[in-house]
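With one protein chain withheld, the remaining protein chains of the complex are depicted in position.
On to chain A.
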Amino acid sequence: MTTKTSTIERNANGAVKSSSLREICARALTKSEKWDDKDEFLDVIYWSRQVFGIILGIIWGIVPLKGFLGLVLFAGISCGVVYLYAINFQNVDEDAYGGAWELVKEGFMTSFAGFLVTWIIFYTGLHYDTIMAAKAS
């Protein structure tokens, strides 16, 4: 079975490259880092987005945020952070990736689903009694 790291190795057009998870994280946090392999950068965006979605889901559930506002806030923050990270922090050339839209939508649906699941779980788990009391009255 292939792991994520070896996917990156294989995608690097045959150039042998041993990027461990720690190295990739360090590069992801370095400002204006040069990304030779586009897939590697997109992978960074994809995975950080999944983690980010889950964290936001937990926060929204604990607060608890409710209604359409929660969904819109998530979409706005998620897309905004990815855009700012890619364009302002990493200074990548958006055209090389097929426009800013390609970057913004990378892994969006998956992270949205992950966000909804964690939001629903934490909301239900932590506020069940309050919700039921509010419904009964």
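Here is the rule we go by: a contact is a pair of C-beta atoms (placed from the backbone, for glycine too) under 8 Å apart; a residue touches a chain by one contact, two chains touch by 3 or more; residues count from 1.
FYI, contacts and distances are computed from a predicted model.
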item	value
Hidden subunit of the complex - UniProt protein name among "Calcium load-activated calcium channel", "RabGAP/TBC", "Proteasome subunit beta" or "Translation initiation factor eIF2B subunit gamma"	"Calcium load-activated calcium channel"
Residue numbers in chain A that touch the chain omitted from display	1-4, 6-7, 10-11, 13, 39, 42, 46, 50, 60-61, 64-68, 70-71, 98, 109-111, 113-114, 116-117, 119-121, 123-125, 127-128, 131, 135
